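Please read through the structure below; I'll follow up with questions.
Missing here is one protein chain; the remaining ones are kept as they sit in the complex.
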Amino acid sequence: MQVGRVVGTVVATRKSLSLVGKKLLVVKPLNCPPDKVLSIVAVDTVGAGIGDTVLIVTGSGARASDNLDSASVDAAIVGIVDSMEVADNGS
Amino acid sequence: MQVGRVVGTVVATRKSLSLVGKKLLVVKPLNCPPDKVLSIVAVDTVGAGIGDTVLIVTGSGARASDNLDSASVDAAIVGIVDSMEVADNGS
Amino acid sequence: MQVGRVVGTVVATRKSLSLVGKKLLVVKPLNCPPDKVLSIVAVDTVGAGIGDTVLIVTGSGARASDNLDSASVDAAIVGIVDSMEVADNGS
Amino acid sequence: MQVGRVVGTVVATRKSLSLVGKKLLVVKPLNCPPDKVLSIVAVDTVGAGIGDTVLIVTGSGARASDNLDSASVDAAIVGIVDSMEVADNGS
Partner (left out) sequence: MQVGRVVGTVVATRKSLSLVGKKLLVVKPLNCPPDKVLSIVAVDTVGAGIGDTVLIVTGSGARASDNLDSASVDAAIVGIVDSMEVADNGS
C-alpha cells in the first residue's frame, strides 16, 4: 500500500455502471519525488476528504474493498492515517 | 485510476478474437513528465473520442468493465471526465 | 496495452511445461525513452515476426489470450498493428 | 519479491474492515536509488519489527499470505531475511 494525501476530486457523468455512486478522489503519494509519480485517482471507501492522509491500495487488491468486488477500479482509499512513524533515514 | 487525454487510435486487423469489435484508443496520462510515461492503448467502453479527458483503469480492473471480462486487455477507458479539481500543490 | 516493435527472439530449452511450444519474442515498446524501459519478452499469439509493430498486453490480461489461460506468462502479443494515428503533441 | 528494511509503522483507526487487527509496517526496498522508489506500506505476516530485513511480496500475491486472502492489501511481509548473498556486480 502507499500513503498519500487527498488533493482533489474527479467528476465523471458518463462512466462505467460499476462506478456510479462512487466518490473519486485524487491522491498524491507522499515521499514521492515530484518528477516521478502521477497523482492517482482512487475510489473512497472510508469517508476521506481533501487534506486527509490516507492509505491507498492499488491493483486487484482495490476490488477486495467493500462494495468494489466487481467494479472497474484499480485503486481504493482503504484507511485514514492517524500517524506514521518512520525511523531516521527511512524516508 | 489515471486521468488522461485521448490522443489517437490504433488499428489492428490481425488480433486476438477477444479484441474484435473493440475500439482501441491511445491515451496520454495527464500531469505526466514527458520523459516518463508511455502513452497507453486502452479499450474504450464509454464512447470516448479524440480530445476527451478520460478515466483509465489498468490491470485486471480493466476486465471488470462491460463486455471485457474475458478479453486480452490491461487498460480500459471507464469514464469521461467532466471536471477535476486539484488543490494547490496537488499536481 | 502498449505498442511495440518485435526486435528479437528468445530460446529456452529448459522451461515451465506451460511454455512448451510457445514462441517467445522480444518486444521494444515504442515512444519509449531509451534509458527508461526494458524490452519485454512476450508470448506470440498472432503469428508476429521480427520487425512487426504489435500490440502487447501485460499482467494477468496476457493469460486471457488464446491457449494461455494457465501458462506462466505475464506478457502476450495480441495484435499486429496496421496503423496508429496520434494527434500532435500526443506522443 | 523484493528485499527491504522495516523503517516505520502506520496507524489508521478508520479503515477497511479487512485491515482490522493487521500490523502495517513501512518498508524501504534495498538497493534502491534514493530518488526512485517510494517506501511501501506492507501488512506483516511473520512478526517483523523495526530494523528487520524482510521479504516483501506485492500485488495479488500478497493476498496468498496467511489470513489475507480477502483483505484490501497489495503488499505483505512474508519472510525475515537471515542472509542474502549477491555476486560482484550483482546489486
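Labels for the chains are A, B, C and D, by order of writing; each one numbers its residues from 1.
Basically, a residue touches a chain if its C-beta (ideal position, glycine included) is under 8 Å from a C-beta of that chain, and two chains touch if they have at least 3 such contacts.
Note that the coordinates shown come from a computational prediction; the quantities given were computed from them, not determined experimentally.
Chain D residues in contact with the hidden partner, per the touch definition given at the top, are 1-3, 29-33, 36-37, 45-47, 55, 57-62, 64-66, 76, 78-87, 89-91. Along chain C, the points of touch with the absent chain fall at residues 7-19, 24, 26, 28, 34-36, 38-42, 50-51, 59-60, 62-63, 70-75.
The criterion applied here is as follows: only the chains that are shown with their structure count from here on.
Path length between chain B and chain D in the chain contact graph, taken as the least number of steps between touching chains: 2.
Of all residue numbers used at the contact between chain B and chain C, under half are used by both chains, marking a mostly different-residue interface. Chain A maps onto chain B through a rotation of 70 degrees [Cα fit, steps of 5, range 0 to 180]. Note on chain placement: the centre of chain B and the centre of chain C lie 19 Å apart, centres being C-alpha means.
Multi-chain contact residues of chain B, defined as those touching 2 or more other chains: 36, 59-60, 62. Taken as a graph of touching chains, this assembly forms an open line, each chain in contact only with its neighbours along the path.
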